[in-house]
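To keep things clear, I will list the structure first and then write my remarks on it.
Of the protein chains in this complex, one is absent; all others appear in place.
Up next is chain A:
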Amino acid sequence: MSARDRILARVRAAVDGAPEAPPAARDYLTSHTPDDPAALLDLLHENLADYRALVHRTDPAGVGPLIGRLLGARGSASVLAPAGLPPEWLAHTTCVRVEDTPDATAAELDAVDSVVTGCALAIAETGTLVLDAGPDQGRRRITLVPDHHICVVRIPHQLVASVPQAMLRLDPRRPLTWISGPSATSDIELDRVEGVHGPRTLEVVLVGE
């Protein structure tokens, strides 16, 4: 008998005669936040900042100049950008733009100073950005290897209040990365330290309409 058949037979024998267990009731809340777009935006801002992301706000016309300033302030010489990034977001920088080509090695990505992406959505209650590898986000590795990530969130349509609301909008067939603040560890005496393996600096640009 194969291991598969053995395990399944053992499972069936183990639960034989066990009481029925119906699926769970979903009487928990679908949101913990009042339905107020301005308050939701403030909450996202506050929770992102609480996790030590650097948060900026602007309007659509201000995105390019702001990103240009952020890259300049950091002294970045090169910036990685997914193919589907709106061109105007990188219109105000003198950084060398690097494409993530299929044959680019991880070591090449490691030499890039900054990366700029969009996101699939942001969750206010937890201060979380979710990336789903869409055209303005690129492959998972590009937001991981460089040390500086700038992520743009379009308000209000990319903003949700809660985790249950986010789940409704995400497609599990896509690779998903949930990001809440920069890389961090608390493994040494539970002292929080930012930046172990992922980007040490996460900047979030909230773009209002």
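Quick note on the criterion: a residue touches a chain if its C-beta (ideal position, glycine included) is under 8 Å from a C-beta of that chain, and two chains touch if they have at least 3 such contacts; residues count from 1.
One rule holds for everything that comes next: contacts and distances are computed from a predicted model.
Colleague: Tell me the UniProt name of the left-out chain, picking from "Integral membrane protein", "Glucose-1-phosphate adenylyltransferase", "Acyl-CoA dehydratase activase" or "Lactate utilization protein B".
Modeller: Of the names offered in "Integral membrane protein", "Glucose-1-phosphate adenylyltransferase", "Acyl-CoA dehydratase activase" or "Lactate utilization protein B", the one UniProt assigns to the missing chain is "Lactate utilization protein B".
Colleague: Contacts of chain A with the missing chain: which residues?
Modeller: Residue positions of chain A that touch the missing chain: 2-4, 6-8, 10-15, 18-29, 32, 47, 51, 102, 105-107, 110, 123, 125-128, 133, 139-141, 144, 163-164, 167, 172-191, 193, 195-199.
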